[in-house]
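What follows is one structure encoded as structure tokens, with my remarks underneath.
Missing here: one protein chain of the complex. Every other protein chain is in place.
The chains carry the letters A and B, assigned in the order they are written, with residues numbered from 1 in each.
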Amino acid sequence: MYDFKSLTDSIHTSLSAGLSPIMVTIIEFVIIAFAFMILFTLLGLILVYAERKICAFFQLRLGPMRVGKWGMAQTAADAVKLIFKEPLVTKNADKFLFNLAPFIIILSTFLALGAMPFAKGLHALDFDIGVLYLTAVSSIGVIGILIAGWSSDNKYSLIGAMRSGAQVVSYELSVGLSLLTVVVLAGSLQFSEIIASQEAGWWIFRGHIPALIAFVIFMIAGTAETTRGPFDLPEAESELTAGFHTEYSGLKFAFFFLAEFVNMFIIAGIGATVFLGGWMPFHIGNWEGFNRVMDFIPPLFWFFGKVTFLIFLMMWFKWTFPRLRIDQLLRLEWKYLLPINLVNILVMAFIVLKGWQF
Amino acid sequence: MKAIIKYISSIFKALKSLFRGMAVTGHYISHPKEIITQQYPENRETLKMFDMFRGEVVLTHNERNEHRCTGCSACEVACPNGSIEIISKRIEMPDGKKKKVIDKFVYHLSMCTFCNLCILSCPTDAIKMSQDFEHAVFDRSQLTKVLNKTGSKLMEGVR
Partner (left out) sequence: MAETHINTISGKPLESQEYLINMGPQHPSTHGVLRLLLTLDGEIIHKVEPHLGYIHRSIEKMCEKDSYTQIVHLTDRMDYLSSHMNNEAVSLAVEQGLELEMPERVKVIRTIISELTRLSSHQLWWGVFGMDLGAITTFLYGFRDREMIIDIFEETCGARLTMNYNVPGGLMFDIHPNFQKRTKAFVAHFKQKLPEYDQLLTGNVIFELRTKGVGILSKEDAISYGVTGPSGRASGFSNDVRKHNPYSAYSQVEFKEALSEEGDSYARYKVRIQEMWESLSIIEQLIDNIPEGDYKAKTKAVIKLPKGEYYQKVETARGEFGVYIISEGGKSPYRLKFRSPGFSNLSALDHMAKGAKIGDLVVIMSTLDLVIPDIDR
């Protein structure tokens, strides 16, 4: 398996040869920032296109077909349109907060994207408390949503923002606890180690039923955290027109829109990393031959394949189910997901204590 | 204990009902043949309206540029919203008699509700509904049409 660490190390050493360490750090930061910006834009474009196509096929439609072959350039065209659109601000809006909100959301998305392990060694931030860091930064986004709703001076936006506040804060718990279930198994909060611990097989297969339950809960709570699918209450278009981003237009709206899709990627990425082994190929115990064959498929392919699968699952949810009501949404979290999660984590701890995992 | 069993079974029931719904949408995404989209401007060649389709009112002309409208204005009376205006004139016939013929058959497409009452009221079957449905224009005045062609005259034998 190719280790990207050799590549990053070679870049580092070649830079260090002629420059002071501070300059090296700055240049490396710029390179990484640039790479993530490109990734962010690409992800946004591809995911928006995929969503529109997949949604169309669920609904017996063809989706965008006009711009480019099969409408491939549609999202790029939309992006260009959004850039040239007039950024409107409502008359009594709190201008500073109104302009700040999209950046907070984007910031949280970027921070979370930084901790994503794409392949072996291809990892911007590999903290030893990676899981904790990720759950922390991904909840910064809700502040952006609240600010957006508050500052737009629109009652619909405010209701949407308040809904999302209640929703994201609640579901944060379930996301965290379901991740902890696997942390108990893996014995580490560091993403690279969680992946390394899955060399003999992914945790979803090796962790008995508790891992499966944790995965289902993670998918539900993760969808809720991205405010998508059946949990899109903050922007429920049939109730609140567009919720917290009703008053946004142009590029600022594009930020919200992109952040939603990249958040979906992040949730799918965490799910893939923690439960499905991240970039780790599909291994079965000590079947050497089988594992060797699987290793021929590059890790990037594995990672993006798993992420694609999870994203498809989330889109499937979204385009099938009706939306929940706010009180039912909170009931689902506090009366179902949270108690199940707590029991689940206990069972998992017991399994690990006894050493029953495969 | 009963409450716990009920609690757990309610979860499984809920999940089952969700999977049933996903099976339907899953069926459609895996059967692209079911797609119902028609690509409109591309299929213009093959797109055909039904014969009965009420597109717009037309005055039929034959190859000798003759129509059947006697200018009786029955359609003008029948029209509920004044979409039809018949402007007639008197011409002198070769035998010296004066006769009323149409000068202009004005049709306001913008006001028409396609109720078909004018066609029913026409005693000489001069007008009919065409199957043309692409009515969009850039200027509203273009929706006011004169239906009789220039130089056209009444068909022989129609009165």
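The rule we apply is simple: a contact is a pair of C-beta atoms (placed from the backbone, for glycine too) under 8 Å apart; a residue touches a chain by one contact, two chains touch by 3 or more.
Just so it is clear, the structure is predicted and the values come from calculations on it, not from any experiment.
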Self-check item: Listed residues B:Ala14, B:Leu47 or B:Ile91, member touching the removed chain
Solution: B:Ala14
Quiz item: Looking at B:Ala3, B:Met52, B:Met93 or B:Ala136, which makes contact with the chain not pictured?
Solution: B:Met52
Quiz prompt | Chain not shown: contacting residue from A:Phe98, A:Tyr156 or A:Phe265 | solution = A:Tyr156
Quiz item: Thinking of the whole complex, not just what is shown, which of A:Gly18, A:Gly289, A:Pro322 or A:Gly355 touches the missing chain?
Solution: A:Pro322
Self-check item: Option touching the unshown chain, where A:Thr241, A:Asn291 or A:Thr308 are the choices
Solution: A:Thr241
Quiz item: Which residues does subunit B use to touch the chain missing from this display?
Solution: 13-14, 17-18, 20-21, 23-25, 36, 49-50, 52-54, 78, 80, 113-117, 120, 129
Quiz item: Residues of subunit A in contact with the chain that isn't shown?
Solution: 55, 58-61, 155-156, 159, 162-163, 230, 232-233, 236-241, 319-328
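Quick note on the criterion: only the chains that are shown with their structure count from here on.
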Quiz item: Just curious, how far off is subunit B from subunit A if you go by their C-alpha centres, in Å?
Solution: 50
Exercise. Flag every residue of subunit B that touches subunit A in the complex, lowest number first.
Key: 11, 18, 21-22, 24-26, 28-29, 32, 34-37, 39
Quiz item: Touching subunit B in the complex: which residues of subunit A?
Solution: 54, 57-62, 65, 316-317, 319-321, 336, 340
